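What you see is part of a larger complex, with each chain still in position.
Going by the order they are written in, the chains are A and B; count residues from 1 in each one.
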Amino acid sequence: MTYTFKIKDKVFSVEIEQEKDQTVVKINEEGRPVEFEKIDDYIYSIIVDGKSLTIGVLKNGNNIQVFMDGDLFEIEAISERDQMKSSQVLSGVQEIKSPMPSRVVKILKEIGDEVDADEGIVVVEAMKMESELKSPIEGKVTDVLVNEGDAVEAGNTLLIVSSD
Amino acid sequence: MFKKILIANRGEIAVRIIRACKELGATTVAVYSDADRKSLHVALADEAYHIGGSAPAESYLVIDKIIDVAKKSGAEAIHPGFGFLSENEKFAKRCEKEKIVFIGPSAEAIRLMGDKITARNIAQEAKVPLVPGSDGAVSDVEAPLVADKIGYPVMIKASAGGGGKGMRLVRNKEDFESSLRMAKSEARSSFGDDSVFVERFVEEPRHVEIQIIADTHGNTLYLFERECSIQRRHQKVIEEAPSPGISAKTRKKMGEVAVRISKAVNYSGAGTVEFIMDQKENFYFLEMNTRVQVEHPVTEMITGFDIVKWMVRIANGEKLPFKQKDLSINGWAVECRVYAEDPETNFMPSPGLLHYVKAPTGPGIRDDSSIYSGYEVTSFYDPMLSKLVVWAESREAAIDKMASALKEYIVLGVKTNIGFLIRVMNNDVFREGKLDTGFIEKHPELLTAGEVDIEPAIIAAALAVGNAEESTGSDKGPQSNWKLLGRKAGLSGGTLI
């Protein structure tokens, strides 16, 4: 079975094979024998060429969170169909969503305002801290869906920015 | 000793206090909000009472509800922990009125130190050096004029503030207005009071604080200093004791100054006098926190003195059994606050379900936490997961131990700052003790994992995806090969089950 994984911008093709008495994992065609054991629902112990690693894996659909030595790596499992789509660059219509349940403190842009990529467009407060959400693209604010003071849930769309 | 003590708090500090009270032989009473039914402080306390909604204003901040539970359960004393009602003068007064012992200083001491302006005046009278600034709260019109007078960079601070809330650094004139607005808005939502003051910003400042312990028999001692310069969002992340860059002379001077301020308000219990310090060991009074501090464990580790137990004993009228000269520093302690937050997006909180938690253990390691596999971090409270504290014979050994311990910490389900903390421990500038509160801003490379060998992560992901397909068996086609492999792997040591 071959998997295609995307981490940040890099794409890896991964294959798991059984050769003689050992499991071989091929990453981008390069194989290495892997000895592995599932310790817990989420924890894998992996020994590669003597090196022992304990790695946490949390799978949610195509999103895989891998915890290793204190860092969390977000891996996207890409199906063949997805791979075709992913050539698309980050543009078009972007929804600015609340990453957590929070309160809208300040809306910094109005409909029609031009925004740069990484420019702050709305300030939300959660867990007693204010955070500025930024536009992922250069474009224009095409819609503002909340008011200052609104309580919003995780995933609620706050504003829409369009590069067109 | 009190027979029964109510702990008016939640999370790790409630757990810390419950443990101390139990060891002192007292029955412990927890209170909890809707969101906290499954929290560890409820499970560990001898008794537990529900006090309302998840928002602090509906539960942990409601004086009447806390007092009701104290009366209903027959608690003789209340430990407020930190945050919530811990520095609330009205609450301390109410306890007095209800004849319940408030484990902390007098309501008067809380009042005097709670207002930054008053505290500044007291410090001034006690001949404690102060940072130049506005003489009290200033209007929106006055504020920029004061800033012009004392010279940029300046700090805008909420009069009722603390913990970095309602605080803004302004480096140049153009940014003043927007920063003032943000500071006031945060001050209003955090403290219900938007008055602010302005003062000079000390360049490359360090945050050094003195732990005070005072009994009700006139003994006021300092338990040396804590270095708390590693901050993000104006909140401490890494603390240590002692401080790597202060001389014995400065230590003594700061300690004596801190005792002087404490005595000026007839302080009793545990308190912390915070100072801002420049790179030449000049220090200025910042504020006094009239409660136990988040970072109290590092002081406990280098002194062997249990601050929380002594808070309870002092409230019970006990006398400190030693003098300043009996106290000394033993070894080195470092604390890392493990947060559910994302260092890559300016440490934005990351609430969620903790699917798996494994904390480090072993010699010299103390994990003050209230998390467990299956615990949900909600957005109602501070996203701190754990205070990992280590002790070793030297600073270098303590940092080595912390780096090792952090690498053992596993938290799955939310983003955490663990990787970031490991990188700080391995950073040369940090190791050399060249600290200031701008450390994190100066080292953005510590925020991300950087160039690490990602292959093991990819292998683990592949195994997990294969395993999930295997166990659901949703697809009988291409997976058959994998199933066979699973069985074979099982025979040869690896297993997919």
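Note that in this section a contact is a pair of C-beta atoms (placed from the backbone, for glycine too) under 8 Å apart; a residue touches a chain by one contact, two chains touch by 3 or more.
Since this is a predicted model, take the numbers as computed values, not measurements.
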Whole-assembly formula, with each chain kind represented once in the display: A x2, B x2
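The rule is simple: only the chains that are shown with their structure count from here on.
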Between subunit B and subunit A, distance of the C-alpha-averaged centres to the nearest whole Å: 29
Subunit A contact footprint on subunit B (complex, rising order): 165, 182, 185-186, 189-190, 233, 345-346, 348-351, 355-356, 358, 379-383, 406-407, 409-413, 415-416, 418-422, 449, 452, 454-469, 478-479, 481-482, 484-485, 488-489, 492-497
Complex interface listing, subunit A residues touching subunit B: 1, 3, 5, 7, 12, 14, 16-18, 21-23, 25, 27, 34-38, 40-44, 46, 48, 51, 53-59, 64-73, 75, 77, 99-103, 105-106, 123, 125-132
